[in-house]
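Right, one structure below, let's go through it.
Note that one protein chain of the assembly has been removed; the remaining protein chains are unaltered in position.
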Amino acid sequence: MEFTTLLEGIVARMRTAPDKGRVADYIPELASVDPDQFGIALALADGRFFAAGDADTAFSIQSVSKVFTLALALGRLGDGLWHRVGREPSGLPFNSILQLEHEKGIPRNPFINAGALVVTDAILAGHQPREVLGEILRFVRAAADDEHIHIDEAVARSETDHGHRNMALAYFLAAHGNFVNSPELTCGTYFHQCAIEMTVRQLAMAGRFLVGGPGKPNLISRDSVRRINALMLTCGHYDGSGDFAYRVGLPGKSGVGGGILVIAPGRASIAVWSPGLNQHGNSALGTLAVEHLARETGWSIFG
Amino acid sequence: MEFTTLLEGIVARMRTAPDKGRVADYIPELASVDPDQFGIALALADGRFFAAGDADTAFSIQSVSKVFTLALALGRLGDGLWHRVGREPSGLPFNSILQLEHEKGIPRNPFINAGALVVTDAILAGHQPREVLGEILRFVRAAADDEHIHIDEAVARSETDHGHRNMALAYFLAAHGNFVNSPELTCGTYFHQCAIEMTVRQLAMAGRFLVGGPGKPNLISRDSVRRINALMLTCGHYDGSGDFAYRVGLPGKSGVGGGILVIAPGRASIAVWSPGLNQHGNSALGTLAVEHLARETGWSIFG
Amino acid sequence: MEFTTLLEGIVARMRTAPDKGRVADYIPELASVDPDQFGIALALADGRFFAAGDADTAFSIQSVSKVFTLALALGRLGDGLWHRVGREPSGLPFNSILQLEHEKGIPRNPFINAGALVVTDAILAGHQPREVLGEILRFVRAAADDEHIHIDEAVARSETDHGHRNMALAYFLAAHGNFVNSPELTCGTYFHQCAIEMTVRQLAMAGRFLVGGPGKPNLISRDSVRRINALMLTCGHYDGSGDFAYRVGLPGKSGVGGGILVIAPGRASIAVWSPGLNQHGNSALGTLAVEHLARETGWSIFG
Partner (left out) sequence: MEFTTLLEGIVARMRTAPDKGRVADYIPELASVDPDQFGIALALADGRFFAAGDADTAFSIQSVSKVFTLALALGRLGDGLWHRVGREPSGLPFNSILQLEHEKGIPRNPFINAGALVVTDAILAGHQPREVLGEILRFVRAAADDEHIHIDEAVARSETDHGHRNMALAYFLAAHGNFVNSPELTCGTYFHQCAIEMTVRQLAMAGRFLVGGPGKPNLISRDSVRRINALMLTCGHYDGSGDFAYRVGLPGKSGVGGGILVIAPGRASIAVWSPGLNQHGNSALGTLAVEHLARETGWSIFG
């Protein structure tokens, strides 16, 4: 297969796609992003690398960061993490507080906001946010083999100013005794991790540790790789996870910045970015593009 | 790998497992099943076949039948089916009526009871239950290459007598205009499809059409194979689906009779049976056994 | 106070009211009712009686019948009834199935549909529907001192044909063991009790047993009078009960036929009817009219 042609074809298709979705507008820094951008990158298990479109424009990775903090937390806490957060799809939007009330402060999974806050809270655990953010950045840089990845401070500040709902989730978790640090401290850390900026090139490189196989960054155990992929498949797109599994057939994690990291186990790490979101809060063109890529390559994990 | 040894080892392990779960007791026919039974069978993509334990004892496949009716419905209605039922995990028990009310009578997915009733209702669509049950049986027999598969009438009658909750779901769907036939007729058909009796040998054979690859029964398109596997992965174990994906890493569909059909795409169809259920209503030993099998074979779809 | 003038004034006001609501349309018999009708009647504790507007037109009392069956059930079962149904406002629409699932088949109160089905089921308790309907009619006729009150069979048949949601509730209650008779039998009885036809004259007369004081029909104990009035106040208008209490300040029970029975304890029984409904399913003009009446008479129970 000629990957260059494939990616260029996808970029061309996306240019003329009828519905580019709506850019997230809850903070000015995201609302002002040009919606007509699209980039895609592919890091193959054999070491080859391909990219097309706006592959060198940095964007806010937002919830894609939850994959990296989960990897860190599993490495540090092991299965102990699962006392504080579940592994089931929630069937509800990313920021829902409903299930938390029914289930006594145990979030359904580590990829909804409440669960990701617990994961960050677990990593923070008495340390300074600065230290922990340094550790997260080191992990991402090592995964991507790129020292230039950093946090966009303006986005982080803006998240803090508009993060009332996440603060509500954090206080709710604290009220149920499922929080170690103060809501302000953990949310502050969380808002910064979400504000990490990356290009699709960097993100595809950073995803290689989840592809498995020889020569990949050996950051976590093979068991952890499988488990994170399983969680990405069942929970990575909130209440659009089942649809993504049905249409694409690969584990993925999206962010409201419009990025998606997709893993074809044993084959490739794929990053795609386009700022417009569909009704579930996942990149509209990004989803379409990886659906096309999966069909053309036959990389579905489902046969 | 020596599959005979592997399966015999699993059977031996399961004999001494500390917690065999609780046998379903909502109908006398299931409640009276001996809990100390365990069978496992493996139909490899290359045509080899292995079985161990109580592999020749027939059991009620119950919700595993939903896989076969979904395959039939997709073949007949194509994507039109998705106007009547969703593709998302529900995050709720198998027989919940909650989401139906919030979502105006569109069940979350075809594997919760409400969704399976819609699928059966769609296949029935004005035909006689007898005809449609004949069609379902022909499909299962063709898949298994076995003419001896039949319906246990005593179980079907007992389901009918105790099926108040499914009748409630059916009337609720009817109230929302998402039912073509009378609740009595569709539920009657559904109770019979759930009462199909099979051994793990027969079930493993019947699952081969979802394995893909050459030489398999070509009952549905490759796209449909992938999609059904995706739905089994995200929704096949109700509110235990995420946990099954995490621990086993393979698509599967369970039934309250204690059977589970598990697919290793491109590799094997696996059937396991043990009547005791865990808290999510899935076979306790069955889940444990396929978790062990997946770890030993490395067949996870997640890397 | 000159009640004739007051009622005529209310009738005149209602004629020019800007929003008459929407007539219930789930069965043809209700949908075809002329929305421009309005009647009001007042049976004072001292025996005087006043009426104005369309006071001699019979309408379907629908859920107002729940007051009479509750009175019958309390008389027969006493506090034992409260093992099967609660006494709390539900905060949800009249036909919701949500709380039933959370609360194991115990409806919140006897005035939501699920609760009223339990009440009718309790009265039925092995008897023939025909007998029990005779008993309900005898109670209503005795209360109203009027032998001409009867059931509209066409409405009852139509309810049966369109009663899927109530059938769903009944099967759900049966699934939780909170049903004595078959869902078909209890629902059949319930659909007939809802199809009782009355004029506002008859309904105001029939409500006198809840006014208390000397000379009223002595059908139930004073304790039961107080308790039924309390339930009407807190639960009589579904998720519009709080608003009715705030605006009118009197216990009342509405029906989708557009009738409302309102009690001013110690003072009067008030019946009002206008077929157009507001967003909570209660008569739009009826609510407005009794709000006006309560303000003019100062009959609020709240000071």
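Should a chain be cited, it is by its letter among A, B and C, assigned in written order, with residues numbered from 1 in that chain.
Criterion: a residue touches a chain if its C-beta (ideal position, glycine included) is under 8 Å from a C-beta of that chain, and two chains touch if they have at least 3 such contacts.
What you are looking at is a predicted structure, and each value in this text was computed from that prediction instead of being measured.
Though it is not drawn, the left-out chain touches A, C in the full complex. When the whole complex is considered, the residue among A:Phe59, A:Phe172 or A:Phe209 that touches the unshown chain is A:Phe172. Residue-wise, the contact with the chain that is not shown comes from C:Pro89, picked out of C:Gly39, C:Pro89 or C:Gly163. Only one residue in the set C:Leu30, C:Cys235, C:Ala271 or C:Ala289 touches the chain that does not appear here, and it is C:Cys235. Where subunit C meets the chain that is not shown, the touching residues are 86-92, 99, 108-109, 210-212, 222, 225-227, 229-231, 233-235, 239-243, 245-246, 249, 251, 263, 265-266, 300-303. Within the complete assembly, residues 96-98, 100-101, 164-165, 167-172, 174-175, 183 of subunit A touch the chain that is not shown.
The rule is simple: only the chains that are shown with their structure count from here on.
Measuring from the averaged C-alpha position of subunit A to that of subunit C gives a distance of 54 Å. Measuring from the averaged C-alpha position of subunit B to that of subunit C gives a distance of 47 Å. Shown for subunit A are the residues in touch with two or more other chains, of which there are none.
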